[in-house]
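Input: one structure, supplied below.
Note that one protein chain is taken out, while the other chains of the complex remain in position.
Order as written gives the chain letters A, B and C; numbering starts at 1 within each chain.
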């Protein structure tokens, strides 16, 4: 068994420098790599190009990196719920590339799986496709979109083992598995690092081969963005 | 919950006719849809075009359809271990298209996921790429391969529920999940049809949305092709 | 004239037995409340869940189980969770039968704009561009006019498009309309709304053939 386990977040983030491109798992604030983000704030690396479906909120998630003006460019599908983000974008401090959510997921998967590019119908005929190659297949139009190239992917899983095998929980799964192995280095933090052999080989969501480093995360806040409940009768 | 459950293999195969294109899950004899194959033999449909990684052995798996001369064309990656297959191929009775195994898997997934085509490096510079479009990305050459188009996909899962949710076992998984939803109609047979709600939503390999019909399979032989063992000391 | 719940209620009648449905944020989310009890429907959310149930009881919410609107949700028996790539395989691969989403503008050709007001609102398209580019059956739920009273059913969209020639049907507070090669075909009037009122609120080409019935809600 090849071990990917490292002692802590500091060791997991070795090699991180200014001007790198990072991928972050998570949808809204669900399933985001809280420990890695916290450490990136401490490291205060600048000039980052970030690929993440969302940009967090003002005081949590990627919003923390935005507050420190650490991010130069965001590639996302939806960036509402963040005033500082909007301010930086409108003032031109922050470059923003908005792309369809399915395109974002598949450009990650393409990088993971060794595909140089994909053809997707999403965005055809819109400004998202401007300047991009398009092509007809069977009477339908598609846009050519390229695999992402990133230095680090920061992933959050529910459970994992030293072999790097991962299990996600609920909708906190989202982009996390698609980003594993999609960057040069994949850093995974888990809520629970379990002994090797305790995860059922049939029920591993991402095999360890896609993971470079794994560590036991600490003190997850797991903030809820829209607490929506119903009352008991 | 939308039910995909049908009473038996006869009901599951309704609509099957001569000259159709079928996908079959399985690798070698592992994870093949034994019940569907048996019923296709009984129905004696002819002129079939089959997409399957392998072609079974003389007296089991797709070999049974070959014995009945029901197959006109096979698209596979490896067709050894089958004398009747070889005879029909060399005599010209059977058209055979051999394609790389990863290409086969991904052409299924493309059909499932709504991609018209993919770029893969597999087969570039070989006779597999002859007459096909090729393209350079970042200094490496790729071959354009199209999504499969099939009428039925025959899939074998370990456990499933009436909602069509599937769980596979071990390497019997193989192409089975990639073929779900990759044909107009996806027929799944399971070793065990379990009550809805008993499969953990976190550990469903294929969600029911990709499945058209599901039924409880019967009397699985699960033949082993290469029984390889070691002796106890 | 319908309120938001009325629009949702009317759209719910379009949902058929055995449909997998993706509901957008806003009015579409309300549709789930009005689907008939005697049919089987499953709701998909593009962040990775199929088989969504009602919101959780107070105290039972789970940060790891949300919908695409980031709301805490529950799941029903038969539900499944999956990654984003698989989720969009369902959408792009046309396994989702019906997509219901809001819009800022719809054109008579079926173009839709709902993700960006240049210089003003730039939140992003989320999964909307994937949904409208792939779905076979798209219903738009929206008010017939904007807050300034201007029509949202136009000859051509003025805002950046989300998708081209994709919308099949529009349900507003005033009417149900079908997109046809010649424009918006008026199918039904909202209760108490006249054809004339709909004509005045529609900038795009409106096709009125025969008697237009009032909605049966």
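Everything below uses one rule, namely that contacts are C-beta pairs under 8 Å (C-beta built on N, C-alpha and C of every residue); 3 or more make two chains touch, one makes a residue touch a chain.
Keep in mind that this is a model prediction, so the values were computed, not measured.
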Among the displayed chains, the hidden one touches A, B
Residue, one of A:63, A:181 or A:217, that touches the chain absent here
A:181
Write down which of B:47, B:125 or B:195 is the residue touching the left-out chain.
B:125
May I ask which residue of A:22, A:124, A:168 or A:210 touches the chain that does not appear here?
A:210
Pick from A:24, A:78, A:115 or A:215: which residue touches the chain that isn't shown?
A:115
On chain A, what residues meet the omitted chain?
1-3, 109, 111-115, 161-163, 165, 181, 196-197, 201-202, 204, 207-210
In chain B, positions touching the absent partner:
27-31, 53, 76-81, 86, 89-90, 96, 98-106, 108-109, 120-128, 158, 168-178, 205, 222-232
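Just so we're on the same page, only the chains that are shown with their structure count from here on.
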Are the chains arranged, by touching, as a line, ring, star, complete graph, or other?
complete
Find the chain most remote from chain A, comparing centres computed as mean CA coordinates.
B
Where chain A and chain B are represented by their mean Cα positions, the distance between them in whole Å
33
Geometric centre distance via CA averages, chain C-chain A, whole Å:
28
What's the distance between the Cα centroids of chain B and chain C, rounded to whole Å?
36
Could you pull out the residues of chain A that touch at least 2 other chains?
120-121, 168-170
The positions of chain C in contact with two or more other chains are 81-82, 85, 88, 91-92, 134
